[in-house]
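Removed: one protein chain of the complex. Kept in place: all other protein chains.
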């Protein structure tokens, strides 16, 4: 095969084979330092590429329309996939899990807020906003985690896309209440509109519903776009996310050590909470890993938009720097494999 | 299979199986109201998603560049597909059909104009413009109809993309003549340029020619983009069209009942005319359905652009509201299956 | 098969079969003039479509974001493909070839500069800038040439994407030295940053590295986007390039015959030099053709950007008109098959 | 052009996130229209890049009477200045059809 | 900046569909150049969204002499005002190289 017109060989090569071959090749070259990278998925390599290009102030900038396009495909793909799997479940059996996941979404920001106020000495609005960001979830991180599990042949409950939708909203509500209190007149109607009809929820939930109604064979004809090129789209998306994360580095220097520490310790703690809940819910190791990752991830789309309008006195640089500049890279590069190891070690009996 | 990297199962699952399984699943849930949706293609569900998101004033907006990108792929795909099938026909055998289709394109606006003047009491320019919109065709509707036929395993004459090109232009000429008369000095040269070198015709006719020259195996290497992800692209396109259609709803309230009625009755009548012509031309049931759909569809790209420059005193809100806000959704949601039923009932002997 | 949802038949139809069938069909139609086109790849037909649409001043304009998106995919695809093949080579065996290719990159502009000064009577800055453009390479031309070789079943050294990266830079350095001399204070640090961290190099070299680390099976999951739809993406890209090339036609009339001649003769001479080097390096016929094409191609992305900032007094219209308006179309339409014939004739023993 | 009339052009540059709210404010304060373009820039609150959607700016123009312009300016100052990246300036323009503004 | 000169800046906001015609009008009426940006907005003819291409606005700027500006304004008023969404305003600007405008 010597052209670009055809997909690369061995569509059915087992991933284990894959890693074995790769290791073999790298050993022959005796490039030792690269050896630690042998488990790196190409999508992660693209994230690193974006990160380095950004840190070195490369000219590389993707037009915002491309970023939008990629994220639209990602959101719909994840929703569709989840919806298809949902269509195989009896809905009743999930109601319990859904309730627990919602409770997780309300609890996490409530746990984080006092830490931020007392240890971080942050102003009320800033603490509430950060708590909301970290109580909610990042779809990009979820996509990276699913891809990682797939690449490592770890099965998981595919319907977990539903949990992404469920976890997105509660932290926003809690965050606003923490910042404003119940007394003050927050325009909840307008806010609910803003949150539930934001791009993320509409596409994710829309994809879920379409996938759920259509079922496995129903979505097959649209699978070329939403499944066939999914991982390539994820690679480009992570390239862009690398560039965006790098752009936060400047702020990081400004806002000091606290953000860096918070951005790394919080996901570790949240992952433990999320993973424990997953184990209690009886999820598989893959499912536990995913729920841990969701708990560990911080929103950088839905929550910033909602907070900007509802709690404008919170400094958006603080939360974006932590969520995009620290936690996103940490989760993608270190967290996901770590949370998997944690799931195996703690709950893998 | 538990990842995103691979297309969903059962590439060769027969569509009937597909629907049976889906029905089964929904009955088990005993969600009766959903049962009417069992024939809904996911692409239609995406249209509904866009429509609802738009009507609920969601934040969801795709950048114009994405809309352009999707429509470029759609136009080329349809052209290519048609051209490939054309390459299997002897050209001579089609000349007769082409003549009849052109005649249809000149006749429809002439039939609609008096109705709009007398019943609709519209000003000359407005009546002429609406007649031109409905005499011409919508490529998006054609794509949705082809996808519907394919999903329902109804074969059709694939070279009909040629008819899309043929039907696009005559109504514009008639519309301008109706508005301006022959006497006044319309700059026909400039207009012809505008029409024949507009985006739609160039890409559709260009795709036709490329497909026709290249033949089935020639286009195969570019099939990944133009055929492999076609239906996913159509789904995204219809999502966007749903948003755009919803945005016309405000105008609809303003311009009242007449537009709504006109936007629903006209396609029904035109479908009957188009379907009858298809039957007279000896097309298959699928072909009759498609020609009926083409006749029933209203242009929202080529004609608005041409009318805006050639007949500027016509109110563009009138025709866009009817074409995009009423007729497009009507055709996509109700019309296509209806025209197929009509074709089977009337001409299916 | 009567739908859009599935790729066109005969995924495994041999290209020879393909051409035979096409010829057959065209003979039946007895459309003699088209017969010369039987070797035209659809991607080339799309380039012609763009060229004609542009020359006829069509409305067709793709948004810049689409152009960016297509070129990002192209650059990464080429890099990935090259990197994967690189991972199969022992690196040591390539160092010699890499040195020779670098030497070619330094030599070509030095050969072209005196010709431009003496024969072309160009000002120093203009001569240096044109020399830099033609000494460097065009990634679009490389993609078109690889696609041509693949379509004609000519095998080549896939790792040549590495040579694209190597050839991109030296001519820029030489061009700036020719324009400025060594003495004057050129801000080399800033320039190096500009060049090495420009979009083209980052994506191409980034793709190379990712492909090289990941190996054949590693990149397989992202192959849907980067290989599966590659040729379709190339077709759209060339459509756009046709439009851009046509837009240079106006300048061509202004700057006269010299540019036209230079834009055609230079690639011929450079192809001979590049092809000879390829033969000396022991490349296959396909590899010789590709190196000849690279030498023959002129940069229209990296070099213009660098020259605009480093040698602003050079008239950018001169080099862009020659590179985009003459040489790119010449190479894509005439050059590539010619260089292949040359490789077969001169070095095909 | 004997019939030209003086009006104010108010230009606001601010975060894209505010577009919806800002435009409805403008209308309720008496502007008969507005024009929005996407922008990027730098100010006291740092670089705003437009690399992804919410990180960009918008540039909003309103042609209106002096009174309306001042009312809008005061309102924006009170409502947004302390928490949002925003600048605002006014200039004199001549228009042909005063009834439109 | 002792050498600055007064010119008029004419700004036109109108439907994207007019770009080609409008620009050739500007040139034939004596403008030495123009600048176009994409825009969206709202006016007497309703919201113009730019969600898809032809539904958007363009914002065209011309720096020119007072006479040219008035000639263009009158021409646009006569040719486009009654049928197209369009506004137009003029302001005073200083330029460095008067021969360019």
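Observations on the model:
When the chains are written out, they are named A, B, C, D and E in that same order, and each has its own residue count from 1.
Keep this in mind: a residue touches a chain if its C-beta (ideal position, glycine included) is under 8 Å from a C-beta of that chain, and two chains touch if they have at least 3 such contacts.
Just so it is clear, the model here is predicted, and its values are computed rather than measured.
In the whole complex the chain that is left out makes contact with C, D, E. From the set D:13, D:26 or D:63, the residue in touch with the chain omitted from the display is D:13, counting the whole complex. Interface note for the absent chain: among C:143, C:178 or C:244, the touching residue is C:244.
Against the chain not displayed here, chain C makes contact via residues 61-62, 64, 67-68, 240, 243-244, 247, 251, 301, 304-305, 308-309, 312-313, 317.
Interface residues of chain E facing the missing partner chain: 1, 4, 7, 9, 23, 27, 32-37, 63, 91-97, 100. In the full complex, chain D touches the hidden chain at residues 11, 13, 37-44, 57, 59, 70, 73-74, 77, 81, 87-92.
By definition in this document, only the chains that are shown with their structure count from here on.
Contacts with chain C and chain E are shared by B. These two copies of the sequence, chain B and chain C, are related by a rotation of 120 degrees on CA atoms, to the nearest 5. In terms of their C-alpha centroids, the spacing between chain C and chain D amounts to 46 Å. Centre to centre, using the average C-alpha position, chain A and chain B are separated by 38 Å.
Counting only residues that touch two or more partner chains, chain E has none.
Looking at chain C, one finds that residues 5, 63-65, 69, 147, 150-151, 221, 224, 228-231, 234 touch two or more other chains. According to the touch criterion at the top of this document, the contacting chain pairs are A-B, A-C, A-D, B-C, B-E, D-E.
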